[in-house]
Structure formats: structure tokens, C-alpha cells
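A single protein chain has been removed from this complex, and every other one stays in its place.
Coming up: subunit A.
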Amino acid sequence: MNPFSSGTRLRDMIRAIRACKTAAEERAVVRKECASIRAAVSDNDNDYRHRNLAKLMFIHMLGYPTHFGQMECLKLIAAPGFPEKRIGYLGLMLLLDERQEVLMLVTNSLKQDLNHTNQYIVGLALCALGNISSAEMARDLAPEVERLLQFRDPNVRKKAALCSIRIIKKVPDLAENFVNPVASLLKEKHHGVLLTAIQLCADLCIVSEEALEYFRKKCTEGIVKILKDAVNSPYAPEYDISGISDPFLQIRLLRILRILGHGDADASDFMNDVLAQVATKTESNKNAGNAILYECVETIMSIEDSGGLRVLAINILGRFLSNRDNNIRYVALNMLMKAISVDGQAVQRHRATILECVKDSDASIRKRALELVYLLVNESNVKPLAKELIDYLVVSDQDFKGDLTAKICSIVEKLSPEKIWYIDQMLKVLCEAGNYVKDEVWHALIVVITNASNLHGYTVRSLYKAIQTSGDQEAVVRVAVWCIGEYGDLLVNNIGMLDIEEPITVTESDAIDAIEVAIMRHTSDLTTRAMCLMALLKLSSRFPSCSQRIKDIVTQSKGSLLLELQQRSIEFNSIIGKHQNLRSALVERMPVLDEATYSGRRAGSVPAAVSTSQGNTLNIPNGVVKIVDAPLVDLLDLGVDEPAPTNSSAANFLHDLLGGVDISSPSAQSGTMQPQKSGTDVLLDLLSSGSPLAQINTSTSDNKIPVSPLNSLSLSSPLPAATSSMMDLLDGFGPTPTPPAPKDNGPTYPPIVAFESASLRLMFNFSKQPGSPHITQIEANFTNKSSDVYTDFIFQAAVPKFLQLHLEPASSNTLNGNGSVTQKLRLTNNQHGKKSLVMRIRISYKLNNKDMLEEGQISNFPRDL
């Protein structure tokens, strides 16, 4: 009984669905049908089962859920007749895939059908297995399939061959079982079998090195001969496509030759003749012919060098490239990318044509061409090529701009001959498509700008001009705001004028206008606004006369709904209003950012523990949450992995900190809680919030005005809340720290010289309380080796995560000539006995009112501390 010719219920249903005028009507019809099918399913109706499933498949195609039909597939497959099985397997392939558990239930039926006496049923089972087999099924049924490779009917053999591909892809271990049967299939004459056998052969070579070696040795000759016959065969109507005999087979053969010839000179040598024959004899006025030529070129490019053939191949590509058919040009571009590594010069000759393709109206061609141009750029042609691309950026499609800017930026960055050219090109890109560039791009630009000290003035002036015209491009605004904040003084005074520049007159108020515009613009996001606030804080110090105006602008963000902006606004306000004497030091110019670290980090080649906090300062302007965690991790990880290099690049921690105040992090929030609790100074919050450093200002009575709360803090003997908040940063130090009461009845350790420089020596004396071996009391003794007076002496320390550090106030913040100061530290080692202590320190002080900074790492602690 045929469900489709007699009953016509399927036709009726399709008609009914097609007659529906609205989606609601369609849903109603489908709902009704589904209801009756469900009823039939629960009645276990046998007569109409396959008709119902056919209907379900149609419903499925319309996008309705049909999972209740899954079991029906299995029942139909288990039915004896071909028509039922056919619909059952079709449903299985449409409604199920390899991930459904139900599929396991079908393995047995499949096995029976693979051994069925009716070869058409065997065909159905092979087809289903080939399309949806899971790894388990592949394993279970591989022997059957292997056997069927020798089945008498070629239709079954070719299905078995393709089915084997699925099996070895799912279970590569099974590959070896198929090598021998395939080798005998390759000797067949039947095109379908040959086609599938060659494909299986190629896939075997991919999954198994031994198979590749075997076929290379035993079958190369045979395959070359098949190709030769195919090329030279007389007209065979059955496999002829527009005058070319069996192009699909030829393409498959060329592909397997590529796999066999790749990396093997002998095999490559063997196929030279036939490849030359294909390349010269194939007609290129039809798509089928071009498909063969294309495949042939790829094979020639991949196999071992044979000069003559490659010239032939490049010539074919040249012809392709000038073809009027877009498809042919597309594949030419595709192939030229591979040809670059083989013969770069030959590809360079087509540069002009390729550049034209970048401007093609077809996005597929543009994309290929752009990739190719990217590979073609070198030092000698970067300037004209970059100019062409940037000019094109102006007129390109919106959706192409993202790709295009990414490539231009990458080219300019990789190959720029000089910094000024780089900066100019980047500004052009940012002005044209600043909304399309990725964050890394403008981060990198800032790194380059800070490194080009002679161009600071030029850059900030160019940027100032740029945002007047391109203020809608977010990235250019960010870079401009950053630079104006840093180099605002160079902007207004025309410092560092280059010969090529025209002088411009910018007043301090103009510069602030520019930032005010940026912060007020409704499209500016958190990052841009945070950067604006930072820039304003910096300008308040650079332009003291505008201080009040800046304060007013900063104050406006106090009402921001974004916690980050609100908090910073309040903090900066306080700095601008109350702490003029600190401000200039806080907002000093950012130190030069280390290009190597940054580019290394971008490439991901620098392990986190080795990189210093430098690289991350770059991330800071974007104000994304958690960025500051990275330096924090760096600092804290130093004892875990290899020690971080203590080069000068780490010297700017304080700046980083302040540069990074627009960063919100959980710790920053905990910092904001403190003022209510303990009245801690804002400054301390700033320092504690972004910083893993436990810092105590060693203030005494001579330092009252700015940090008076600190003063009381450092003198109070129960631990102030602010201190414990800093401890929270270091993994929640216990809330009830015991006051230090060193007693000398614990085990003793020899004192060490923890740090020594030309001007300073730091000694550590250790003691432990009995009963708590993991806590070490350290008395740090700082000795001034010179006869000068060090004022504003501050000692900072950072430890890895497994340690907790508590710093007591120092005995004084002034270190007289040859005098000394002591400070107590308490270290809790959470991994006592497993890891030794390690600490990174920084000592800052003023010598004749000049800031001095020394830092180092202490890893010579006695063991067992």
C-alpha cells in the first residue's frame, strides 16, 4: 500500500496548509493534524503509521515541534516492508540526530537491515548510518559496513564507502580496517564507486598517517593512471558535463593527488606529467572546466616544487583574475593567497588588479581581496597601499568598515616606517571609522603616542583638530580625551611644533570645552565619560586657573546613575577642592608605556605572572571592570610562578593606580563603604581600592592637613577599619586581628638584609608567637646610608595570595642622615610549611623635595617561616 498515491491524505494536508491565509490558520490546521497523529500514535495504529510520519515530516519542515514522532520512526524501521522502512529512515534522518539517546535503540534494526537480503533495504540502512551515525553506532556497525564494501551491487558499494567516511571520522581508530578494502575499490571501473572510494581514501589519509603512507606507496601510480584516462577518455555521455568528462571525478582525483604529493618529492614527481596535461588540456570556457583547473592549480601549489608547473599554475590564476565572471575572480583571489608563500613576486605583479577587487561591489570578492592585500603588504609598498585603503574607507559600505579598519590598523601597525606616519594614518582611520575599531587598536595607538615623546605636542594638536570634525567617532574621542588630559599643556602652548604643522591657538578653556563636549555628548559611554573625568582631573592641575570650572564639570557627574562615575566624581571633587598640595603629584603625566610588554600581551605570549603592571595601564582608560585585577594578580602571583622582573617599568604603580581610578571592582566598592565607618580619607580609599598594596602612611604630627584621618588611624591601637578593608583585598583577613605582641619565646630565625641600595638598607628581624607557627612578626629596620634627610618616607609591600600582610605604622616618616626607622609587619602564611615567604616592596621618600623611589623583591626569607 502506497501512502502517497492512494490515501492522498498527505496531499490533502499539504493543500490545507497551503490554503491557509494567515499564520494563525496554519497553526490551527497543524494543531488539528498533530492531535490526530498523536491519537494514532497512542492507539498504536499500524496502517497509517508511515503516512502519519510523512505528514509529521512536513509539519517539522514548517518549523513545528514533532518530537512525539521519534518513536514512530523506530517502529517503522522495524517494520518488514520497504515502503515503511523508507519513511522510517527518512524520518530518522530528519527528526533525529546523533546526539539523541533514542538513536541507540535503532542500532539493532540497522544491523539487521545491513544484512538484509533486499539490497534496497541495505541501501536505506547505509544511507541513514552515513548521515546520522554516532560514534557508538559507528563502532558497533563498522564490520557490517566494511563487509558491504565488497557487496556485489555497485550502488551498495558506493554507499558503504561514504558510510565508512562517517565511521572513520567518528572513530579514527577504525581507519586501518578500511585501508585494504579501499585499495581494491580503487581498481574498479564504476564511476560512482571510484568517486566514493577516492573520497574515502582522502579521508583515511587525513585521519591516519599509516594509511597515507600506504596509499602513497601502493596507489599513487594507479590514481595517476585513472586521472590520465579521465582526461583522455573519449566522449562518455553519462558522465559528461558541458563537454568535460566526469569533472567531479577529476576534481576528486586531483585532490587525492594533492594529499599524496604534499611533502613527498617522489610522489610529486610521479604526478607532474598528468598535472601538466590537466592544466593545459582542460578548457576554461565553462564552469566545470574552471573547477578542474582551480583544483589542479591548488594541487600544483601544494605538492613538492616543480618550477615549470608552478609557472603554469600562476598563469592560470592570472587568467582567472582577469576573467569577467565574478565566481572565477573569487576563486583566483582565494588561490593567490596560497600562491603567496610559493611565489610572492608573481602575486605582487597582480597587485593593482587585486586592489581594485577590494573595491568590488560584491562583498565576497571584497573580503577575499582584502585578505590578499593584507598578505601582500610589505615595507616597500605599505605607504601607497595604506593610502589606497584609507581613501576607500571613506566610501566603503558600513558593514565592510569593521573588517577594513581592522586590516588597515594591522597593516599600519605592523609595517609603519616611522611613528609620525603611524599616528597620522591611525588618526585618519579613527576619524573615518572610529566606531568600528576594536579597543586594542586605540589602546595600541596610545602606547605608541606615549613612546613618541617628540610627537606629543603634534599628536595632541592633531587630535584636538580631529575631534572638532569627527566628534561622533567614539575611538577618536577617547584617544583625544586621553591625550588632552596628559598633554594639555603642550596643546595650549604650541610646544614641540613640527615644521609641517600650522600653529593653532587653543586656550585652556578651549581644551576643557573639548572634554566637556565629550562628557556631555549623550552617545558617550561609561568608558569615554570615565576617561573624560580622568582627563579633567589631570587638567585641573595643568591649568590651575580653570580649576573652578573643572570642578563644576566634575561635580555634574555626582548625580550620574552609573555608580562608577558618581564615585569618581565625588573623589575627584575632593582632590580638586581639598588637596591641592597632593594633586600635582597625583596627576603627573603617565609614564611611557612599554611597547614590548603591551604587544607581547596582545599576542598572548607573555605569561601573566611575568608581565608587569605596565601593560595593563593601557587597559585602564577603557574603564572596564576588573582590568585592574590583572596587575593585582601579577603582583600577587610573584611568588607562585617565576619572580616578576623588577625593572623600572613597574615603577609607576602609583600612577597606574590613579590612572585607573575609573575602574570599578568589588574592592573599589568596599573602599567606598569606609568613609562612613571610619572617616578614612578619600585618598586612602583611592589607594586601597585599586591596589593590592597594604599601605600605611607613616605620618606623624608634621603631616596633619591632608591626611589627618590617617594620622589618627595610624596611632590608634585597635586596628582601624580601613586597615582591615585593605586586608579584605588580600583574601579577607580575619576580622579580629590580634594586636602585635612580640615575645621572644618562639623559634628564632636569623635576621636578614632584605633590601639594600646605595642609599638605603632594610633589615628584617623575625619572631613567631608560640602556637601560631604560620604567623610571622617582622620588625623592619630602615637605615639611611647617606647623610641626607629623607622625608615623606613610605614603605609599601605586596605579597602573593597565599600570604596575608599587615603593616603597622612606621616609627617615623622622616629618616635622618644615617638614622633609622622601624616598622612592624605581620605576615600570615596560609600555606605554612609548603611555601616560603616572598614579598615585593617599594620605598618612596623625598630627598631635597625630589621624589625618590626604590623597589625590589625579597625572596631570601628563611625557610619554614
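The rule is short, and it goes like this: contacts are C-beta pairs under 8 Å (C-beta built on N, C-alpha and C of every residue); 3 or more make two chains touch, one makes a residue touch a chain; residues count from 1.
The rule is simple: contacts and distances are computed from a predicted model.
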{"item": "Undisplayed chain, where the name is taken from the UniProt record, one of \"AP complex subunit beta\", \"Clathrin adaptor, mu subunit\", \"N-alpha-acetyltransferase, non-catalitic subunit\" or \"AP complex subunit sigma\"", "value": "\"AP complex subunit sigma\""}
{"item": "Sole contact to the chain not displayed, among A:Q70, A:S109 or A:T196", "value": "A:T196"}
{"item": "From A:C163, A:V460, A:L536 or A:A754, residue that would touch the chain that is not displayed", "value": "A:C163"}
{"item": "Sole residue of A:Y48, A:F178, A:F270 or A:Y294 that reaches the chain not shown, by the stated touch rule", "value": "A:Y294"}
{"item": "Touching residues (missing chain, whole complex) on subunit A", "value": "2, 4, 11, 14, 18, 54, 57-58, 61, 63, 65, 82-83, 86-87, 90, 93-94, 97-99, 118, 120, 126-127, 130-132, 155, 158-159, 162-163, 165-166, 191-192, 195-196, 199, 238-239, 241, 246-249, 251, 255, 287-288, 290-291, 294-295, 298, 326-331, 334, 361-365, 367"}
